[in-house]
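Can you keep this structure in mind? I'll have questions shortly.
Only a single protein chain was left out; the remaining protein chains are all shown in position.
Right, chain A next:
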Amino acid sequence: MHRVVTIAVAALAAIYICPAQAEVVIGVSAAMTGRLAWIGEQGQRGAEMAVADINAAGGVLGQQVRVINVDDFCDPEQALAAARKLVADGVVFVVGHYCSGASIPASKVYEGAAVLQISPGSTNPLLTEQGRDNVFRVIGRDDKQGIVAGNYLADEWGEKKIAILHDGTTYGKGLADETRKQLNKRGVTEAVYDAYTPAKNDYSAEIAALQAAGIAVLYVGGYHAEVALIVRAARDRAYALQIISGDALATEEFALIAGPGAEGTLFTFSADPRRNPDAAPVVERFRAENFEPAGYTLLSYAAVQLWAQAVEKAASLELPAVIATLRGQEFDTVLGPVDFDDKGDLTNQSWVWYVWRGGEYVPVE
C-alpha cells in the first residue's frame, strides 16, 4: 500500500516536471535600437506575426514556437554576441540578420551549432558564397542589384556626371562597388567615387563638394538614415541632385528624416510582396494593428514560413533534414512560390525600381 502511494507521488512529480507541451525556440536577430531600429521593427513584427499564425494553426510538428528577440545593433561584434546568446538559448532557427556586416560573421556561429539561418535583408554576395550549408536568404544578391543600378545609371545618366558614395560597411561598399563595376563595364566612368562616415548628423560638406564638382546624379551605397540626411543636405542647398540608392531605403523613416526632399529618390528592392494577392490577409492583419508591412516585414514573415514548411515536410527539426528539404523543394509563401539554388540563394531574384512619392515608396511605372 505504501509503496503504491510512493510510486503515485513519483509519477505525479514526473508529470509536473515535464512541460505539458514541448516548445520550439527560434530567434530574431536585428537592430532593435539605433538608426536601423525601423528596419529591426519590420523584421521583428514580420517574424512574430508569422509565429503567431503558425502557433494558431497548431505549431510545427505539433509543438508551439517561441520567439527570442536579440538586438545586434547592425554591428559585426554585437552580431557575434547575439548569435552566441541565441545558440545558448537553444534556438533551432534564426531569422536574420539584416545587415550583411552582421549576418556574415554570425553565420559561422550558427553553422558550428547546427542552427538554420535565413536572412531576409542581407544582400552581400559573400553571405552565401562561404559554402555554409545552413545559410539561406529570401532577398536578392548585390551583384544582381548592382547590375540593375549600373545599367540604369549608364542608360539614363551616361551623359551626365555621376558620383558614387558609400559608407564603408560590408553592405554599403559592396553594393556601391558592384554598381560601379557594371557602370564601368558599360563604358561609363563615374566622376566621383568616395566614402563617407556613417552616423554623422550633417553631410552638408559632402554635398557641397559634389555640387562644386557639378555632379548630376549620386548613387549611394548605405543605410536609409544617412541617405536621408544626404538628401536633406542637398535639399537645403536647393541642389537638384538625383539620388539613387539600394534596398536599405525601404522604410518610411527615410521619408520622415529626409522630409519633402525624399520626393523622387530612387532605389531598388525586391518585388513588393504587399501586391501579392495571396499575401492580402496577412497584410490586412498588419494594417489592423496600425502597422504598414513595408520593406523587410513580409520577407521576415516568409523566412519563418519557409522554415516551418520545411520542418513539416521533413517531419524533423534536425538541421540536415531541414536543409535537404529547403534545397530540394518549392515552397508557397507570402512572397509567392519560392525555391533555392545550391548556395541558398533564391532561384528567382527580382530587383524592381521604386521612387519616393508623398512619404511612401511606389514602383516606378
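Odds and ends about this structure:
Keep this in mind: a contact is a pair of C-beta atoms (placed from the backbone, for glycine too) under 8 Å apart; a residue touches a chain by one contact, two chains touch by 3 or more; residues count from 1.
As a convention for this text, contacts and distances are computed from a predicted model.
Of the names listed as "Peptide/nickel transport system permease protein", "Formate dehydrogenase subunit gamma", "cysteine desulfurase" or "Guanylyl cyclase", the one that matches the UniProt record for the absent chain is "Guanylyl cyclase". Residue A:D236 is the one among A:E156, A:D236 or A:D278 that touches the chain missing from this view.
Interface note: of A:R35, A:R132 or A:R180, the residue touching the hidden chain in the full complex is A:R35.
If you put the missing chain back, the residues of chain A touching it would be 2, 5-6, 9-10, 12-13, 16-17, 32-33, 35, 37-38, 41, 200-202, 204-205, 225, 229, 232-233, 236, 252-253, 256-257, 259, 290-291, 359.
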